[in-house]
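Before anything else, here's the structure in question.
Missing here: one protein chain of the complex. Every other protein chain is in place.
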Amino acid sequence: MKNKQYMTRHITDGFIYIFLASIAFLSFFPFFQIVINSFTTQKEMLERSLILIPHTFSLEAYKFIFSGSSILRSLGVSTFITVAGTCINLLFTTTMAYALARKELRARRTILFIVVFTMLFEGGMIPTYLVVKELHMLNTYWAVMIPNAISAFNLILMRNFFLNLPEELFESAKMDGYNDLTIYYRIALPLSKAAIATFALFYAVMHWNNFMMPFLYLSDSHMWPVQIWLRQIVMLAAADFSDVGFATTVPSQSIRMAVIVVATTPILLVYPFIQKHFVKGAMLGSVKG
Amino acid sequence: MSYSHAPYNKRKKWLRMLKQLRTNIWLYILVVPGIVYFLIFKYLPMGGLIIAFKDFNPFLGFLRSPWVGTEHFARLFSNNDFIMLFRNTLLISLYKIVFYFPVPIIIALLLNEIRLKLFKRTVQTLIYIPHFFSWVVISGIFYILFTTEGGFVNHLIEYFGGSSINFLGSKEWIRSLLTTQTLWRDAGWGTILYLAAITTIDPQLYEAAKIDGAGRFRLMWHVTLAGMRSTIVILLILQIGHFMDLGFEQIYNMLNPLNREYADVFDTYVYVAGIQQGQFSYSTAIGMFKSTIGLILVLGANYLVRKFGEEGLF
Partner (left out) sequence: MSIRRNLSVLLVAALTLVLVLSACSGNGKEAGNDSQQSAKEPAAANAAPVKFKVMLPYWGDMPDDNSPFFKELQTIMNAEITPVFTQGGNSYFDKVNVLLSSGDLPDAIDIPMQNQPYTINAIRAGAFWEVDPYLKDFPNLLAGRDPDRDNNVKVDGKTYGVYIPQSRARQGIDMRQDWLDNLGLKQPQTIDELYQVLKAFTVGDPDKNGKNDTIGLMERLGGNYPQGFNQISLKYGAPNNYAMQNGQFIPAFTTEAYRNAMKFYKRLYYEGIMNKDFAYIKVNQADELIQTGKAGATMGNADNTTTWIPLFENNSKAKLLVFSTLNGPTGNHIAASRGYFNVLLFPRQTVKTEQRLKEILGALDRLAAPDKKDFRQFGVKGVHYNDENGKKTVLQPLENQYLILMETLAPAPYEMPITPGTPDYLLQMKKVVVESDKSKDLVSDPTYPLLSETYVKMGKELDKIISDAVIKYIIGEIDDKGFDSAIAKWKSSGGDKVIQEYAAAYQKSK
């Protein structure tokens, strides 16, 4: 009987492992193909339909990309916008989410409705530009960080995490004479590491992938993030030039692949680093301590 | 009697409110920057929505462009394709809620069962990669997989003795293909939030349930899933609120004359009829129509959820 249970457990485990491994493979394979293709020549790509190991290994594409200074600079810019922007996001989001999670805050349902409403109705590109302009943010990095300071979606979910914290914690802290500011950064924040890591990731990805705001708000090309570059090359390749009045050359496929690799790898590396915060019961330990 | 007491009561009420404010002053201080943000960057631009009732000309601006009343809404509702657009939007959204929405939850539950840390982390890292693919690239991948001219899937079908299927050039398959794309791109990404939610579950709950003799499946159902419940509910309400928003990029990249009848939605229509034509007012009117339906759905879903004793959105 016991043995049988043991067996079923192992068989289920086996199925779960196989299932997850195949999902992981399906998710990874196309990206793997892009990476491989970026290391080979156009000639080989045309001759072979599926390349697992390139016959002619070539670094030409990467040499081409890094020959100019613009992509390196833009990677730096993207990193700066992402890091600084995410810090701003987290500050604004966690404070507001914390306050909204406390029952003592009057009118919190009204405020939440005000927030949710903005998820449905948006002013649009031109009015937002005018606001940014009136605040004299154009052509500064503030323009790509502040107008995105809080995502309503993340705010609501962050609040939900705070709501799940045990109420007794707050009550005893109040008894100890803590005010809400100290509770926020002494108790609520340290107990929500996984949530903060998650939203840091969400915000970081948002900043990293942002194209439209830098495109509209920053006219100095020295300030452009890598997305503008990436978009240019990927879109150009997919574009239809019958409309354009002249012939132009499109960068080779390996260059396009290499640009995708260069522009996405940095952000892909963020997740493995934040995963360590996803530890079960992290909260409990802190409560006891 | 009531006359003499009224001012007194009013004053008492004020005093009480003031006291409430003073004891919780930090809460108000913490919430104000956020409110200011929403007012400036979200509500101020919303003034631009008036162009739905105007004939907006960028050069003339919001104030000088002429009023046209509800002309743009009339144009939308009287459009021959309105019913088709509505039906397609509805169905594709429904597909997404039924076939996509539960998948990240299931994957998160399964990942939670994995004891091998390295395996778990590797899977987690790999399944979120597709989220970084642009829709242009994804539609290219789907072309290679599904075309009738030597596509991978049709090769397989023919290898096993079937006859090739025109996946991309027929109406019947487009909605399933779109759902598949969403699944591939976002299911892994969607698990992140649930995995974070799982970390907040008190391990003592598992211990207690085990002592009660709960098996693996019951632990999953009664402890893990229960711990994710509020996150699931909120995401579901938000998903319902975005019922009308399917995003234009994904569908536009898959749309062709042969499947348009089943896949053209408001977001793709607005791109062709509004944005590509520089018809700002018409685009805004369509957007307002969509948002209004979204608002009604969110209010309804939130009401229902609260009725069942959940916290809901607001």
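By written order: A and B. Residues from 1 in each chain.
Here is the rule we go by: a contact is a pair of C-beta atoms (placed from the backbone, for glycine too) under 8 Å apart; a residue touches a chain by one contact, two chains touch by 3 or more.
Note that the coordinates shown come from a computational prediction; the quantities given were computed from them, not determined experimentally.
**Student:** Please identify which residue in B:L60, B:I106 or B:A226 touches the non-displayed chain.
**Tutor:** Selected residue, touching the omitted chain: B:L60.
**Student:** Quick one: which of A:A21, A:I36, A:L90 or A:M125 touches the chain that's been left out?
**Tutor:** Missing-chain contact among the listed residues: A:M125.
**Student:** So which of B:L168, B:V233 or B:A285 would be touching the chain we can't see?
**Tutor:** B:L168
**Student:** To test your reading of the contact rule: which positions on chain B touch the chain that is missing from view?
**Tutor:** Those residues of chain B that touch the unshown chain are 57-62, 80, 139-140, 143-144, 147-149, 168-169, 256-258, 260, 272-273, 275-280.
**Student:** Mind listing the chain A residues that contact the chain we can't see here?
**Tutor:** 42-43, 46-47, 69-70, 72-73, 76-77, 79-80, 83, 125-126, 129-130, 133, 138, 212, 215-216, 219, 221-222, 228, 231-233, 235-253, 273
The definition used in the following text is that only the chains that are shown with their structure count from here on.
**Student:** Would you pull the chain B residues touching chain A in the complex into a rising list?
**Tutor:** Touch residues, chain B against chain A: 17, 20, 23-31, 33-35, 37-38, 40-49, 58, 62, 107, 110-111, 113-114, 119, 121-134, 136-137, 140-141, 184, 187-188, 192-193, 195-204, 216, 230-231, 234-235, 238, 241-242, 280, 284, 287-288, 291, 294-295, 298, 311, 313-314.
**Student:** Per the contact definition, I'd like the list of chain A residues that touch chain B in the complex.
**Tutor:** Against chain B, chain A makes touches at 9, 12-13, 16-17, 19-21, 23-28, 30-31, 92-93, 95-96, 98-100, 102, 104-106, 109-124, 126-128, 130-131, 135, 146-147, 149-150, 152-153, 155-157, 160-161, 163-164, 179-181, 184, 194-195, 197-198, 201-202, 205, 209, 234-235, 238, 260, 264, 267-268, 271-272, 275, 277-284.
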